[in-house]
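Following: one structure in structure tokens, then a few remarks.
All protein chains but one are shown at their positions in the complex.
Per-chain numbering from 1; labels A, B and C assigned in written order.
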Amino acid sequence: MAATSFTLAGMYLKNRVLAASGTYGYGDECLDVADVTRLGGIVTKSLSLKPRAGNPPVRIAETAGGMLNSIGLANIGAHRFITEKLPFLRTVDTAVVVNIAASTVDEYCEVLSILDGEDGIDGFEINVSCPNVREGGLSFGTSCPAVAEITRRLRPLTRRPLIIKLTPNVTHISEFARAVEAEGADAVSVINTLIGMAVNVRTRAPVLSTVTGGLSGPAIKPVALAKVYETARAVRIPVIGIGGIASANDALEFLIAGASAVQVGTANFIDPAAGITIAAGINRYCDENGIEDVGELVGSLNVGAGVSVVDSWL
Amino acid sequence: MAATSFTLAGMYLKNRVLAASGTYGYGDECLDVADVTRLGGIVTKSLSLKPRAGNPPVRIAETAGGMLNSIGLANIGAHRFITEKLPFLRTVDTAVVVNIAASTVDEYCEVLSILDGEDGIDGFEINVSCPNVREGGLSFGTSCPAVAEITRRLRPLTRRPLIIKLTPNVTHISEFARAVEAEGADAVSVINTLIGMAVNVRTRAPVLSTVTGGLSGPAIKPVALAKVYETARAVRIPVIGIGGIASANDALEFLIAGASAVQVGTANFIDPAAGITIAAGINRYCDENGIEDVGELVGSLNVGAGVSVVDSWL
Amino acid sequence: MRIETCPVTGVRRAGDGIFVLGITSPGIASTIRPGQFINVRVEPGNDPLLRRPFSVYRIDGSTVEIIFNVVGRGTAALSHKRGGDILDVLGPLGVPFGIAAPDYETAILIGGGLGVAPLPILTDALRPGVRAILTFIGARNAKQIVRDHLADPRIATDDGSAGFHGTVVQLAEETLSRNMPRRPKIFACGPTPMLRAVAAFAVRLDVPCEVSLEGPMGCGIGICQGCPVELAGEEKRYALMCKDGPVFDSRIIRI
Partner (left out) sequence: MRIETCPVTGVRRAGDGIFVLGITSPGIASTIRPGQFINVRVEPGNDPLLRRPFSVYRIDGSTVEIIFNVVGRGTAALSHKRGGDILDVLGPLGVPFGIAAPDYETAILIGGGLGVAPLPILTDALRPGVRAILTFIGARNAKQIVRDHLADPRIATDDGSAGFHGTVVQLAEETLSRNMPRRPKIFACGPTPMLRAVAAFAVRLDVPCEVSLEGPMGCGIGICQGCPVELAGEEKRYALMCKDGPVFDSRIIRI
């Protein structure tokens, strides 16, 4: 039986599989069907300062091997989270990572400060795929200086692990990873959703009320894997791999490509116990392959000598 | 029966569905199973100055709803194309768009000049998703100045339609579209493949010999559609929509989102007559909906008044 | 709520483009309540990716039946299932109809199209408790009327090919406005426009009314926030169709 527990950016995790933000509520919805204590951790829905109602319907659309969402970060806000959700989460024996979203850098700081006063929180994940009101709604996440600034401002406010969750909708995600590493981030989560869209040809209107939305699910796994590989080679801080993970095999691809841990998102909608099954499958793989610690897999990709990535003309 | 023929950037097309570069050979492979004269046009495999052997195996990997490829632009080169393929293509009653790839701006120019001397070519599509040897193999396509320079240098060399095929692996594809529009491009093709990756967990090696490859197929359709929508709103020149189109419904989504025409790629591998079926399906849709000219659909997306794209917090 | 892998007992046609699919699920059969739904994984792979929500139509021992229209990929695939196939089913899910007496004496059931789906088990559950059940069902045409297992339904068709010529709401309102039973309560299920109309006349006639909504769902269990239902009242607030519904008091939501 391979060793599974480890410390990620100073945070103890019993295994390398977490539930991704926005795909597991606040960890209290799936108890009938999933023993959440067998997850490495739970990342909460993004919390903003005030509660957010979210976007009008339609918020989701199925696509080939994936789905689009434009939830609009509907959430109960930091204060209600503390009073209504955190007490329960404190009783659950798994790591709790609180994900934070905001529309100004100050709001990020305020939300984090409010939450940092509470115990029962193992780490913070910062969702930078949010519209920056100062920039007319352009996402923070696609501006390297903005992402760096958020990290710089947040870093001194907490001694807990600070994880920056990067968006894939940029040319070189490794630049962003390097920037936040330089600002003292403890880890990066890669990736958030890809920008996508669907049209209803009957009505000739967008399917989503917001026209575009975030693409997730198995369809994006190859893109996520490439982004994780690019990021893991660029920084020393751990990379948390996210994107289309639905099986142990998928998770193993991410670990081998350089992810220290993974998050399972969309797969929870099909099976809320997906993360647990995946964690078990990773162990089975290790046992079958004589791997004594899952950590041995991380970044173990053997890239043939002769091969040059550059020569790959797409 | 709706009118289907139209002129795209000065190029007469009998309908709005073309076969995408690299997914239909040189148009002479599928004759037994597809009446290519019922396609709006054929875009050739990318041609370079010298023949290219391409990348070593493994060159393709199937993914959820898509596939990865790293063909390495294996092609017979401009000269053999002219002697071995063009004579046949001249006899085929459909538009022939020649796609050009190169590793220096000079090579782009040389290939185009060589081909521009030939008749039987209706237009040129420039594949900028190629490694720029000057930049240590970084893709031209992700550098806006490089893409602009290619366009600037090529524009004076031909009076035929000049179509720049953009890569989606950038933060704001519309910037690139605007840049090439300013340099005199007649149209843009959107999108080429997304960078993706797959790992063989048994061998712990990349599946593709080049580690990363290009993701295509239904999985990427939502991303392609969003890129086409972004591009079509940013430029006045026509946009050719590409990415995961496998049905008439898919193609209609692109037209409605702003594409003047579409290209079918990966779907040809499953059915070389896919483009023909799609063109017929578009006509059926028009007839059923009292649309007299397919052109009426282009950019007909009705975005509800109340909706603000900005407010979509992914 | 639990996930079960259930053998398919069979699929039969019940109208044009309408099918009834049965699965063996002691768990769901014994716990499901009228108006609750199950979320069905159509195929083991990625196509389609998401589960498909369906009301429970009938319970017979440990057999659970759903009735559905073929409208897309998922329902088409379900219509091709055969006895012995295995389906992965999540349920029971959602808030059932509020049938607990004594806040009403006569139950008025209104079903439009396959909105009839939850009415048979609702009828069975109501029978012991209430004084009377009035059932109104409507469809586009006679071929789409599914009248089995209901308390002698009055029928409306848009094309007049069976029963009343018009919508089921017109039929119900006409009938009820002539003579309204004592202490009535409306239970309605069907397409959104129909429910909007029902809710409107429930207000006009001041009758308590519960509606069962339908719309796209991501998870069916409250973790994706993908199924917003706008709440009545000043500030924009949403309930979740899957968790706070699919059955709602028609007055607390904006249909």
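Assume a contact is a pair of C-beta atoms (placed from the backbone, for glycine too) under 8 Å apart; a residue touches a chain by one contact, two chains touch by 3 or more.
What you see is a predicted model, and the numbers here were worked out from it, not measured in a lab.
Partners of the chain left out, restricted to shown chains and counted across the full complex, are A, B, C.
Within the full complex, the residue among B:Gly25, B:Gly120 or B:Gly299 touching the omitted chain is B:Gly25. Only one of B:Ala3, B:Ala74 or B:Ile291 touches the absent chain when the whole complex is considered: B:Ala74. Among B:Arg59, B:His172 or B:Lys227, only B:Arg59 touches the chain left out of the display. The omitted chain makes contact with subunit A at the following residues, 64-65. Although one chain is not shown, part of subunit B still touches it, namely residues 22-25, 29-30, 32-33, 45, 53-62, 64-67, 69, 71, 74, 217-219, 246, 266, 268-273.
Looking at subunit C, the residues touching the absent chain are 43, 45-47, 73.
Methods note: only the chains that are shown with their structure count from here on.
The most central chain, judged by the distance from its Cα centroid to the centroid of all protein Cα atoms shown, is A. Chain centres here are means of the Cα atoms, and by that rule the chain farthest away from subunit C is B. Averaged C-alpha coordinates put the centre of subunit A at 36 Å from the centre of subunit C. Look at where the CA atoms of subunit A average out and do the same for subunit B: the two points lie 32 Å apart.
Subunit C has its Cα centroid 46 Å from the Cα centroid of subunit B. Chain contacts: subunit A has residues 55-56, 64-66, 69, 71, 217-219 touching two or more partner chains. In subunit C, the residues that touch at least two other chains are 46-47.
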